[in-house]
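One protein chain omitted, others in place.
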Amino acid sequence: MKHTIEDAQIIQDVVDRLGVIYPDNLVEYDDKFISIRNVEAVDVPNVRQVALDQLIRSRYDANSANLRNMLYTRLLR
Amino acid sequence: MIELSLPANFSDSSHLPFIAKLSRIDGHQTATLVGEIGDELMFQFQDLTISIVQPVGEDIIGDIVFVEPAYNRVSRWIRERSDHNTLLVTERCDQLCIMCSQPPKKSHIDMFTFMEQACMLAPQNMMIGFSGGEPLLYKEQLFALLEKVHTVRPDLKFHVLTNAQHFEEDDVERLRQTAFKSVLWGVPLYASDPSTHDSIVGKIGAFEQLVTSLPIMARAGLQIELRSVLLKQNYHEFEQLSRFISSKLPFVSVWAIMQLERIGFAKNRWFEQFVDHSENSEPLMAAVSVAKSVGLDISLYNIPYCTVPQKLRGFLSQSISDWKRSFPADCEKCSVKSICTGFFEWHSTLEDYKYGGVI
Partner (left out) sequence: MSSVFPLRFRRLSESSLVFANEAGQFFKSNDRFLERLDNEKLTKSDQEFLFDHAMASRRAGDINEMSYLHRLASRLRPPTDLSYVILVPTLRCDLACSYCQVSRAAINAKGFDWSDETLLNVKSYLSKSVSKRIQVEFQGGEPTLRLDLMSQIMDFCREHFEESRFIICTNLSVVNEAFVDIISAEDVFVSSSLDGSPDLHRKQRTNTKSQTDEFFKNFSRVGELIGDRLSALPTLDSKNLPAPSDFLDTFDHYNMRSVFLRPVVYHGFARKRHPTSKDHQSVWQKFYEACIYEMIARNIGETSDFYEEYYLTLILKRLLRPGEDNHIDLRSPNWLGYDHQLIDYDGRIYPSDEARMMARTGQVDLSIGDVFAGLDEEKRGALQGRAFNALDPWCSQCPYQAACGSDPIDDLARHGRADVPKPATAYCQKHLHIFDFAMKLIYSEDKKNQHSLALWLGLPSPIFLGDVLQ
């Protein structure tokens, strides 16, 4: 999957969350890649999927934050 | 069947029409019982003497009546012992439903003053209906009446049957006031396909207008009762209608599904309109299941108990207005007669239903 990463905040969020999901693995970001260390070979596809999903989640969350706030504003009116 | 309009004699037939409460004791705006001769009851209202023949098996004392000396007539607008009192706001309508039970007329007589007086006299906690024609063609007068009555009689509840074509953005603030919390708005919706709905109500664009009005009503916090009649024209689409309501109209308080009444336009078009749900209950079952799955309140009206499968019986309401309700002779033997809605007086027979009969 091709993903353009433009927002440092989003990346930080992804790294933080992966750190919680995988407390026993070291999660890092080095300007280009998010890496998760010490993953057993059999788990790699699964972990990769979780990481990609989290990236989409965090990015979509950031992109839809305004709409979410706007809907709450309208709810309170 | 209960007589709503009673012949009467008056000491002065030139007396103007008025509203009065038939009563044994003298009080505010009462026509007071002063004598009984056989089955004839004599009432005194100010200087006017009224004599009414008491209908068989019925007590009219306590009723709120519209008295028209010129026509030798007393109309029982609000019967004290009934849950089905409806006031006719107008006979005009901007829709022309193919099965209309009360076909519209062009003329209109403004009765708001009388209706207001009748409401003020109503028994405690009563629910009073407003119907038509289309009551909201006289929106300003109706809103004003509801507001005024509410300030004096906050105990009363109202039901307004409207096609909801006349709610506007500008009404929201006004409708949010407490007076309108006592009102349940009955709104017909016959299909989720715009062309099906429009062709049933005889007005192009009616569906589109509904879809605009309903959110306005919701924003005003109105209580909405959706009403759908089973017809040959929409029965096959009933599950879709239910899916539409379930996903788009979660704010309605209740969905009333009703079987056709053989009167008005439906009388002469019965065989092109009546659909026998007992023969194919699938669309009805699916519609009820979809709506129930999302927690919507559903009531089935005008549907005799024996004509639906067991699983639908819990949704039946005993609903036919007391003055229109009757049972064919066979039903005397039936064990569930007391919980059955019965039949319309003008068509009390099981012949329309393929499946059904004494339980």
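Letters are used for the chains, namely A and B, taken in the order the chains are written, and counting of residues starts over at 1 for each.
We adopt the following convention: a contact is a pair of C-beta atoms (placed from the backbone, for glycine too) under 8 Å apart; a residue touches a chain by one contact, two chains touch by 3 or more.
Here the structure is a predicted model, which means the values were calculated and not measured.
Taking the complete complex into account, B:V288 is the one of B:V160, B:V288, B:C306 or B:C340 that touches the chain left out. Touching the missing chain, out of B:G27, B:P154, B:G205 or B:P250, is residue B:P250. Listed here are the chain A residues that touch the chain not shown: 1, 17, 20-21, 23, 49, 53, 56-61, 63-64, 67-68, 71, 74-75. Counting over the whole complex, chain B has residues 211-212, 214-215, 218-219, 239, 247-251, 282, 285-286, 288-290, 292-295, 309-312, 315 touching the chain that is not drawn.
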